[in-house]
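Note that one protein chain is taken out, while the other chains of the complex remain in position.
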Amino acid sequence: MMNSFGTLFRLTDFGETHGNCVGGIIDGCPAGIGIDEAFIKKELQRRSSGSSLSTQRKEKDDVRFVSGIYDGKSTGAPIAFLIDNTDADPNLSSNYLLKPSHASYVLKEKYGHTCNEQGGRFTARQTVCRVVAGAVAKLVLRQRNITIDSETLSVASIKKEGDTAGAVVQCRIANMPAGCGEPYYDGLDARLAAAMLSIPACKGFEIGEGFAAAKMCGSQYNDCQNPDFSFKSNHDGGVQSGISNGQPIIFRVAFKPIPTVRFPQQTIDYEGNVITYTGNNRNDIAVVPRVLPVVEAMAAMVAVDALLIAGGIKC
Amino acid sequence: MMNSFGTLFRLTDFGETHGNCVGGIIDGCPAGIGIDEAFIKKELQRRSSGSSLSTQRKEKDDVRFVSGIYDGKSTGAPIAFLIDNTDADPNLSSNYLLKPSHASYVLKEKYGHTCNEQGGRFTARQTVCRVVAGAVAKLVLRQRNITIDSETLSVASIKKEGDTAGAVVQCRIANMPAGCGEPYYDGLDARLAAAMLSIPACKGFEIGEGFAAAKMCGSQYNDCQNPDFSFKSNHDGGVQSGISNGQPIIFRVAFKPIPTVRFPQQTIDYEGNVITYTGNNRNDIAVVPRVLPVVEAMAAMVAVDALLIAGGIKC
Amino acid sequence: MMNSFGTLFRLTDFGETHGNCVGGIIDGCPAGIGIDEAFIKKELQRRSSGSSLSTQRKEKDDVRFVSGIYDGKSTGAPIAFLIDNTDADPNLSSNYLLKPSHASYVLKEKYGHTCNEQGGRFTARQTVCRVVAGAVAKLVLRQRNITIDSETLSVASIKKEGDTAGAVVQCRIANMPAGCGEPYYDGLDARLAAAMLSIPACKGFEIGEGFAAAKMCGSQYNDCQNPDFSFKSNHDGGVQSGISNGQPIIFRVAFKPIPTVRFPQQTIDYEGNVITYTGNNRNDIAVVPRVLPVVEAMAAMVAVDALLIAGGIKC
Partner (left out) sequence: MMNSFGTLFRLTDFGETHGNCVGGIIDGCPAGIGIDEAFIKKELQRRSSGSSLSTQRKEKDDVRFVSGIYDGKSTGAPIAFLIDNTDADPNLSSNYLLKPSHASYVLKEKYGHTCNEQGGRFTARQTVCRVVAGAVAKLVLRQRNITIDSETLSVASIKKEGDTAGAVVQCRIANMPAGCGEPYYDGLDARLAAAMLSIPACKGFEIGEGFAAAKMCGSQYNDCQNPDFSFKSNHDGGVQSGISNGQPIIFRVAFKPIPTVRFPQQTIDYEGNVITYTGNNRNDIAVVPRVLPVVEAMAAMVAVDALLIAGGIKC
């Protein structure tokens, strides 16, 4: 609940853009996992580094682990980490207006006027914590030869300079053993869906054929098995009745355009006065490619949690 | 976790097709809610009644409440209910083969050979419990004038007699107050996604523009506000940053074709021998329209839970 | 939370004295456990049978399992059970007054006047569900040769006819493997304490030396180990830092006198009018010996849960 994610492998995170640092606590990581800091750094670079779709703002994300690791290995104790906000601006920006399709209005409704300062919690900055925890989860999965990768499937065409674009990402979990995931309410697909929708700007999730399945007949769709128990197809995307079937788990995630466009939009301030707001150019054009390691991180945490619940990794 | 759904308003259910009854316990229902049994019966009829897409098998779903209600009102104690399986067959059917795209194989992998009897847990029959709990949730929402309805948006074309079809359902929660849902991991959208993916045969979820948002630009997409705080559009589908914004919450759910087709399919038995399997005609052609009250039920439970967590309904 | 107990092995129960039945759902029981109904019946008889300290009211507790069992074995699906209230009185008794040291007043404060009917939830009757779930837990523990037994250590002396008495119970879990229980907040001792305090009339819990430890010096108290890792003493009662150390887990539970005395007490009704209340003679003199299987049941559920979380029993 709240700012925690996961059952037996669990991230709890904190931090705002206007503070000195963000960070989190990873609880439930099995003991004895090699914490490969170079790998974690690389994952963070995938998230922070620029591309034609990303801002040139430099986020130097040096993670410092402050507990739960001894001699390069996890000890079983909670793993806490900190990442400085080298780019922090202690002055809250744009605090007086309701940014369109942003968290401003709902936060006002949820916490009251006194808390619009909380806006600093609601930025893409928070995802850096997910990437750290996801990287640790990937190190756990590495032991079982389970891999996770993702790619951008599509990006909307930009019509005018300063606009932003939606995108679709596909993710694949390979070598997940059959039998993971709990039936129904804690199914692997249900948990992946919740994990993805929790990422800022995510508006859709589909697994296997997904929405295309709705246009298919059973005779086309069914995944039949060969005498060696292998499957003839993978329309289900590796999950049946909430439980992994040993095939690659393949899902897609839809992201809306980033709300901050770099030309004037008409909005209002907290008193309802009309205001013209122009986003600054520190922001990205689309969540891709920087969201890819975030998608993978959430998938990795779901996968480790399911393995632990199924008893497949011993602490 | 496991066979429970929800945090403060929680359904725990049980039952197999080969048993005498299915049922559940609803915990956390506020005290003093009028338990309108005629309404609940009507919801159950929506799920059980035939249509051109549904089986003619007669499921007479008479629900008996056995606790938590006094003088027609909820008392705050757990509400337990039972529904007899009038149609139950104590002999397990088709137990020896792996039904294509069905739970058989994953259950074998998860619980081992000794448990294939569990198959009786994995049928659409389980959804009757969701409809009962969802109906109670709707009665709670009725107090706040919150309504939930749904419709079939599309059904795949059947190519040959005996085949089955996928479908898309759209659901709408109206009058949900702004400020419900927790940021990020317990966002209203994340919880709705998990709720929907937990329904048998569901393969996709999208909210607001959903996957279409991935083809849009920010300038088209953003939901800007008028001086009276009303919104000029609802591309976000009523949820921003995981929190309701007071607009109708609109989402769509994709269902795959029902796996049981009524002509021969080649599959294998538990030993890997090739077998030809022909589904019997007790089954539906598509999950719609019977899944509509199930979709609404899950949405209603998510909505009540979010209201309770936000303190919007007092017990 | 609420009417559920346990994390991976979890009982959710329901039922009031004025209803037709009580019952519950046991979720998370590993598949393949032989459900020895004769044993469960015996446990229920230990709870219901009379003794010099117990009422002669006859509670015939026939449990009916309605799901999760096939061919005498657990399937991994939720196990639901029902027990009829053969002795039920649909008329609420003594509803208008605040029984001294009973739930009446706090329920009025918590749920409001409309819910004093909930009183029927707050009776020793609820503990029958714990005994059923505890008996199933004992059957799981039997596989690992773990046993649980308890005894009455002391009962207060009755001063006059119709009075009631407090008592102390000691319980012992034998053969619990070392390494179970999570550090700190989910320690085995913390969980046992919560489990015991959740039993009606319980007012205290102590493990090992307990309150006597507060009068001891470290030089007397410390449990030192021999070269074969066996312990020279068991002052800690089998749990250190929340984790089992392989020694017998020994704890004691204090129960207050049953509130219903069979001579006049001055109390008030819901409007504050002074009333003289005399309890009827259907009630017991002390919670012992009938509470013994309840204490053991709670201990058994805690033990199974800790084993499952530690990965010591595979589903």
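Should a chain be cited, it is by its letter among A, B and C, assigned in written order, with residues numbered from 1 in that chain.
Heads up, the rule we're going with is that a residue touches a chain if its C-beta (ideal position, glycine included) is under 8 Å from a C-beta of that chain, and two chains touch if they have at least 3 such contacts.
Computed from a predicted structure; not experimentally measured.
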Check: Among A:40, A:79, A:97 or A:268, which one is in touch with the chain left out?
Finding: A:79
Check: Per the definition of touch given earlier, which of C:36, C:84 or C:163 contacts the omitted chain?
Finding: C:163
Next item on the list: Mind listing the chain C residues that contact the chain we can't see here?
Entry: 1-5, 7, 98, 100-103, 105-107, 109-110, 121-122, 126, 154, 156-160, 163-168, 178-180, 182-187, 189-198, 200, 202-211, 213-229, 235-237, 240-246, 254-261, 263, 265-268, 272-274, 310
Next item on the list: Identify the residues of chain A touching the omitted chain, counting contacts across the whole complex.
Entry: 1-4, 7-8, 10, 12-16, 18-25, 27-28, 31-32, 66-68, 70-71, 73, 75-80, 82, 110-112, 114-115, 117-118, 121, 315
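By our rule, only the chains that are shown with their structure count from here on.
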Next item on the list: Could you grab the centroid distance between chain A and chain B? Build each centroid from C-alpha atoms only and quote it in angstrom.
Entry: 25
Next item on the list: Find the geometric centre of each of chain B and chain C from their Cα atoms only, then give the gap between the two centres in Å, rounded to an integer.
Entry: 35
Notebook entry, point to check: How far is the middle of chain A from the middle of chain C, if each middle is the mean of its Cα atoms, in Å?
Noted result: 43
Checklist line | Interface hub residues of chain C, defined as touching at least two other chains | finding: 8, 315
